[in-house]
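Working notes, structure below.
Partial view: only certain chains, each at its native spot in the assembly.
Note that the chains take the letters A and B in the order they are written out, and that residue 1 is the start of every chain.
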Amino acid sequence: MTVSVQVEDFDAGAQLNKLRLASPSIGALVSFIGQVRDINDGDSINTLTLEHYPGMTESALQAIEAEAKSRWDILDSLIIHRVGTLEPLDQIVLVAVVSAHRGEAFKACEFIMDFLKTQAPFWKKEATAQGERWVDAKLSDDIALKQWQK
Amino acid sequence: MKIKVLYFARIKEAVNYSTEEIDLPAEILTITALKNWLSLRGEVWANLFDGKQVVRAAINHTLVDDLATIQANDEVAFFPPVTGG
């Protein structure tokens, strides 16, 4: 159960190896990596800047990990989320979950991403040729969240 | 009572504050009351809290709804729906 909010890039391969090699009772590692796309809503993206709420971000991500652990039989999890100014192809976020069997890890990883998207205080601002604009929250993210309601 | 208020993203840009200390009148006890009280500051504030855009609130780093109660020394934050990940 680790959370890091950081400006620096991360080495996804090294992080995943560290997570899965921690225990031979781990049989499954599911991970999500989000990267900056070059086009959004039809416009070419020069940079994407992520603002966040220091303090709340970390506690929100820890709460999401704890909720995932309470719902599924997972052995460990990791969330790394970058902030600051990024470019297309840059990594934004890594979420990784390890468990004995794959079903739990798949569910917990997708759950963490769906909650992160709607509960963790990050905001994206895009710089396009037409200027800067804040990214609007997506209805599809609220819909994705609904599948996890108890 | 004294509280700290933080603003983020497009709301921070609209009100031109990122953080402020406020000494609230005793009758301002909820997020709704705080929004209404802040709306009295002028058009920008009134527009922000007129209900046409979603303004989420957190108290002490926890997302809350508008009926949540504010206490002395709370850290209250206003921000648009989040868009990380």
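Quick notes on this one:
In the analysis below, a contact is a pair of C-beta atoms (placed from the backbone, for glycine too) under 8 Å apart; a residue touches a chain by one contact, two chains touch by 3 or more.
These numbers come from a predicted model, not from an experiment.
Although the view holds one copy of each protein chain type, the assembly as a whole is A x2, B x2.
One rule holds for everything that comes next: only the chains that are shown with their structure count from here on.
In this assembly, the C-alpha centroid of subunit A lies 26 Å from the C-alpha centroid of subunit B. Partner subunit B is touched in their complex by these residues of subunit A: 34, 50-53, 55-56, 59-60, 81, 92-93, 113, 116-125, 134-138.
Residues of subunit B touching subunit A in their complex: 6, 8-10, 54, 58, 61-63, 77, 79-85.
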